[in-house]
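Note that this complex is displayed minus one protein chain, with the remaining chains in position.
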Amino acid sequence: MRAFLAGAQIQLRFLRAYPDAAIPFFTAPMFSVIFQMVFRHAGREDLTPYAAIAPVFIALWWLALFNSGWTITMERWNGTIEMLVAAPSSFAAVVFGRITTTTLLGVVSFFETWLVARAIFGTKITIYHPWAFYATVFVTLFAMAGTAVAMASLFVLARNAVTFSNSASYPFYVLGGILVPVSFLPHWIRPVSAVVFLSWSADLMRAALQAAPMHEFWFRLAMVAMLGAAGLLVGLYAMRVILTRVRGTGELGTT
Amino acid sequence: MSALVSNARVSWYAIVSGANDYWAIFTLKSWVFGWCVRMLSQVSFFALIGKLLESDKQTQFFLVGNAVMIAAMGATFAMNMTTSERGNGTLSLLLASPSRPVLVFASRGVYVMADGVFSALLGLFILGPAFGLHFPFPRILLVIPLTALVGMSAYCFSTFLAGVIIRKREVTGLLVNATIVILMTLCGINVPVSFYPGWLAWISRCLPITNGLEAIRDVIDGAPAATIAAHVGAELLVMSGWLALALVTFGAFIRAGQRDGSLEYAA
Partner (left out) sequence: MPAVDVQEIRRIFTPRKREPVVALDGVSLAIPAGEVHGLLGPNGAGKTTLVKILSTVLLPSGGRAFVGGHDAATETEAVRPLIGIVFGGERGLYTRLSARQNLEYWGALYRLSGAQIKQRSAELLERVGLTERADQRVEEFSRGMKQRLHLARGLMGDARVLFLDEPTTGMDPLAAREFRALINQLKGEGRTILLTTHDMVEAETVCDRVTLIDRGRILATETPRSLGSLISRFQRIDVEDAPREVLEAIRAIDGVSSVTTLEDGTVRIEVHEEGATTLVLKELVDVGVTAVKTSLPSLEEVYVQVIGDRGLTV
């Protein structure tokens, strides 16, 4: 537990020390502006829930990909990964602490997005199904964290992580239907979307912001949870592989 | 004359070294499956809004705007090369050499910018048909030099910004992303310039991309040559303005950095 908190604390300190960590908190409100403008210009105020959700997912995904995803890799490049292994505390617990902190901070992007929409465009966002909404947010954050753990571990093991991580944003925004629902994608892509938890999550959140009754809520929520858990398991397994490599082949100690 | 030649030589070597650095990071495979996929996804992400709005006209609007944005993104990424210079510790060596720093900086990122322009055109010509759009041929070929113009214009802007942050390297990532998203917001990429309130439209026209993008849209929509020329002229003016600003201020920023020692951290 102490290791978890130590991880959380240092992550907060990193946030202040590394300006790059603030990127998603700047881009989220800007995307909010862009999407609001688009729907207003098109005379489709009914689509403002879409505009309200998408920037949050963009921010959360960015946090998972870059702030979290690079956690272990940065330790490696910094020369501290071996010291982490040699410390009595659990390596996994420290990493969790850091990733969870980062993910929870993503909640800030909600407020930013909605504040901007309200302040600049006078958009009012009504949560028609509050319990469903909050439940979805909660499970989504969990799924984000789980996916982030997978990313953090896999980035260390994959040789081309650098270049691929840079490109793993928009493809997932499209597949995840975070702005334009998956139903607008060509048929052949939809099965892929089904395994990206973002698609289930985005659909649920949009539905919670609209007056119409929600369908199959528990099933859809379960899908988000399941996919997130799958990410977590993959991440844990990959972390074990990393530790084996650090101790066994000595391969990860240096760059 | 010999100053011109030696400056040109410096530029050429800087361009080549920038290109080499770039290809040290990317292999063909990662360029295609990494960068290209991302780029096409980005343009599609916005083009799909047109489908949501059930309007082909909108789809085209978003697609063209965001494809051109890719060129500007490439130009903006070039800022990263500036700060990697400082990071590698090569900045001190550069400053000690007889060449003008702005020349080297400006040239090192050219390759990234060219890559952005190429990607933008790729996106346009692949996704256009994919989204069921028909571009008028051969008029559409005009888009090629126009996109290059937008790229260069954004590049001058980006060079100026690189000078601004040369003393505070850790802010680069933030500035690059902020610049990209602000340009996406303000340059008539996803909504026409006419949508902005008057004062914002004015700011928009002083930024790179805006006028050039309008010229590109004009070409596709079949607007008269005079209109196109006017927009091209405006973009050239904007580009020259940012270039001049970059040339004037870069040296000043470097000198300031030499005075307060902020150029030294190779960390």
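Note that the chains are named A and B in the order they appear, and that numbering of residues resets to 1 at the start of each chain.
Criterion: a residue touches a chain if its C-beta (ideal position, glycine included) is under 8 Å from a C-beta of that chain, and two chains touch if they have at least 3 such contacts.
Every value quoted in this text rests on a predicted model; they were computed, and no experiment measured them.
Check A:10, A:108, A:194 or A:214 against the missing chain and you find that the one touching it is A:10. The chain not shown here is touched by just one of A:83, A:107, A:120 or A:233, and that residue is A:83.
Think of the hidden chain as still there; on chain A it touches residues 2-3, 5-6, 9-10, 13-14, 17-18, 78-80, 82-89, 94, 246-250, 253.
To be clear about the criterion, only the chains that are shown with their structure count from here on.
Work out the mean CA point of chain A and of chain B, and you get 28 Å between them. Chain A contributes residues 18-20, 22-23, 26-27, 30-31, 33-34, 37-38, 41-42, 44, 47, 50, 160, 162-164, 166-171, 173-174, 179-181, 184-185 to its touches with chain B in the complex.
Residues of chain B that touch chain A in their complex: 25-27, 30, 33-35, 37-38, 41-42, 44-45, 48-49, 51-53, 55, 58, 170-171, 173-174, 177-178, 181-182, 184-185, 190-192, 195.
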